[in-house]
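Only one protein chain is missing; all other protein chains are in place.
Up next is subunit A:
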Amino acid sequence: MFQDVLGKTFRLLGYTIQYGCIAHCAFEYVGGIVVCSGPSMQPTIQNYDIVVLDNLSRHFYSIQKGDIVIAKSPSDPKSNICKRVIGLEGDKVCTSSPSNFLKSHSYVPKGHVWLEGDNLRNSTDSRCYGPIPYGLIRGRICFK
């Protein structure tokens, strides 16, 4: 009786580990479904929208200007940010906030990207914390 329960428990544990690993590989290397929250990408992405993330483009380095990406926040690695890629390395971007009269420009350094939210008035993005390293990007949004 006891041996039966033990056997069943081990089998259940084995299946859980196996499916957990398959889920990890799928999310890490292919993509998955994410829920976005926050107003910084309105009107493109609303609060609590469900989006499909594609991680293959991160691994093949095919993220382009204009893509919406999800990245780890540079000031808090445990939370994620969802913004649009405005500039890749080497591009010239405008760094001043919209209220400044004098516009200043700078070049995006090697290995970094410049992100901005679509809702420019209500978005903390690269205009606030500067360009972020490419290594922080987790994936590109392909469907909503």
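Rule of thumb we're sticking to: contacts are C-beta pairs under 8 Å (C-beta built on N, C-alpha and C of every residue); 3 or more make two chains touch, one makes a residue touch a chain; residues count from 1.
Keep in mind that, in the parts below, contacts and distances are computed from a predicted model.
Within the choices "Guanine nucleotide-binding protein subunit gamma", "Phospholipid-transporting ATPase", "Proteasome subunit beta" or "Mitochondrial inner membrane protease subunit 2", the name that UniProt assigns to the complex's undisplayed chain is "Mitochondrial inner membrane protease subunit 2".
Only one residue from A:I17, A:L56 or A:L120 touches the chain missing from this view: A:I17.
Where subunit A meets the missing chain, the touching residues are 17-18, 20-22, 24-25, 28, 61, 72-78, 109-112, 132-136.
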